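Every protein chain but one is kept in place in this view of the complex.
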Amino acid sequence: MTTHLVVNGSAFESDAPGMRRLLDVLREDLGLTGTKEGCGEGECGACTVLLDGEPVLSCLVPVCQVQGAEVRTVEALAPASGGLNVLQQAFLETGGAQCGICTPGMLMAGEAFLASGADPTDKAIREAIAGNLCRCTGYTKIIDAIRLAAERGA
Amino acid sequence: MPVEPQSVSPASLREAYQQLAEQPHRPVAGGTDLLVQLTSELGVPPDRVINLWRLDELRGIGMRGDAVELGALTTYTDIRRSPICREHLPALVDAAATIGAAQIQNRGTLGGNAMNASPAGDTLPVLLALDAVLVLGAAGGEREIPAASFWPAYRRTAARPDELLVRVRIPLGAGREQRFRKVGTRRAQAISKVVVAAAWRGTETWQDVRIALGSVAATPVRVREAEAALEGQPRTLRSVDASVEALGAAIKPIDDVRSTAAYRREAARRVVHRLLADSLTAS
Partner (left out) sequence: MTIETPARPTPASTPQPTRSRTVPLRREGPAKLTGTALYTDDMVFPGAWYGATIRSTDAHATLLAIELDPAFAWDRVVVVTADDIPGTNVVMSIAADQPILVPVGGEIRHHAEPVALLAAPDRDTLREARRRVTLRTQPLPPVFDPLASDVMFAHYELGRGDVDAALAAADRVIEGTYRVGHQEQLYIENNAMIALSREDGGITVHGSLQCPYYVHRALIAGMALDDAHVQVIQAETGGGFGGKEEYPSMIALHAALLARRTGKPVRMIYDRHEDLSATTKRHPAVIRHRTGLTRDGRIVAQDIDLVLDGGAYTTLTPVVLSRATIHAGGPYDVANVRIRSRAVATNTPPNGAFRGFGAPQAEFAAEMQVNRAAHALGMSPLEIRRRNVYRPGGVTPTRQVLGADVAGLEVLERAADASDFERTLARTAADRAARPPSARTARGIGLALAWHGAGFTGSGEEKMGSVASLELTGDGRIRILTASTEMGQGTKTIFPQLVAGELEIDIDEVELAPQDTSFVPDSGPTVASRTAMVVGGLLIHAARRLKADVEGRTGRPFGLSWRDDAEDHGPTRIDETFLPYPDRHFDDETYTGDAYPSFGWAAAVAEVEVDLDTAEVAVLSVVAADDVGRVIHPVLCEGQVEGGTLQAVGYATIEEIKLLDGRYLNDRLATYIIPTSLDAPRLETILVEAPFTDAPHGAKGVGELPMDVGAPAVVAAIHDAVGAWVHDLPATPERILAALGGIEPPGPPGVSAVSPVRE
């Protein structure tokens, strides 16, 4: 079956079997290795992408279910002209990324939070990233980054 | 990269029923259970999968007479955001909020939770406590199964292989109270150690009491002994104590990787006691 979807603004036709995970379509068929597999069980959040604007675990989404959908991955965040977007820059300044493996998923969850316009309280941010495990940072500087990005009008 | 079974993606419920009537297919809704099983190689993978995601007939939350109807593909996020659910089904909203985190809630479905039939399914005690009716459909028509009969054995449902869960109907009733609490292994992305849903009517006496638990048996269960100890009794601490005593004697939880039988029994007693006792001071 052919699935038509839009990935990071570009139309893509996938001939992958319907039960291929979106994660594998992104990483292997499209070569977009920014999205990571930390567990394959839907527990760690490293595979988080935005599906029609909502954060989902791409390791749990079969490609047959993204027909006509828009997918955004970490590769879509940086401006085309180069550099980093507001959230990425905030992470860089606060120290929100250490080993970096949780970072793409964390950024996508962060982007969804910022897009929601919710008040960037400590509690709200923690809830927004509760599905993204980080082992390095203790979360403090990640929360600082998301709040900083919100303050900067991301 | 896990195994990738063949799949079909019907565009309509009728088409889906037809495919199911022809050959066995394992349905996939939000994927939050099936994809885990496939990747983790838990059990024998299905030969064929039927993708339900295109079936808008399985979506929607609405009032139907004195009941709320939720399509089987209603996600936990849908439940949390729904004004109807927030007004009429706060226990279900509470349950949805304890499942996974944002990403899981965006994809996990009420129907999937019911059909996966895990003893730890977090919405299932709520469906039991609120006398939900689960509507199954097939090529030959629909039939309705009360929640109390829907989960007859460990990870089994009352559905036939050619049937799909279509919607869940939850009758409302004036003056009904509902409560929910999940005791998880941590504050998000947690499987429950004990999950409790309770409902009742009445101000002077306990009426139509339902006390349902998950993670204490092979299926989600209503604890009839605990309900009976309250039914018709005056709403006092003494009746609550009696109910909890009966609860502790009736349930037979197990030791497992998450917790111990002793803890589950004690936590269930205390949580039920707190939920019921709190309602006394409130009234």
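Just so it is clear, A and B label the chains in written order, and each chain counts residues from 1 on its own.
Going forward, a contact is a pair of C-beta atoms (placed from the backbone, for glycine too) under 8 Å apart; a residue touches a chain by one contact, two chains touch by 3 or more.
Computed from a predicted structure; not experimentally measured.
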Touching residue (missing chain; options B:L20, B:L34, B:V166 or B:V183): B:V183
Residues belonging to chain B that touch the chain removed from view: 1, 3, 36, 39-40, 101, 183, 185-191, 193, 257-260, 262-263, 265-267, 270-271, 273-274, 277
Interface residues of chain A (partner: the chain not displayed): 27, 31-41, 43-44, 46, 73-75, 77-78, 84, 88, 91-95, 97-104, 107, 122, 125-127, 129-143
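Here is the rule we use: only the chains that are shown with their structure count from here on.
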Chain centre separation in whole Å, for chain B relative to chain A (CA means): 30
Residues of chain B touching chain A in the complex: 1-2, 4-9, 28, 30-32, 35-36, 38-40, 49, 51, 53-54, 77, 100-104, 106-107, 187-189
Residue ranges of chain A in contact with chain B within the complex: 1, 17-21, 24, 28, 40-43, 45, 48, 51, 54-57, 59-62, 64-65, 67, 109, 112, 127-128, 130-133
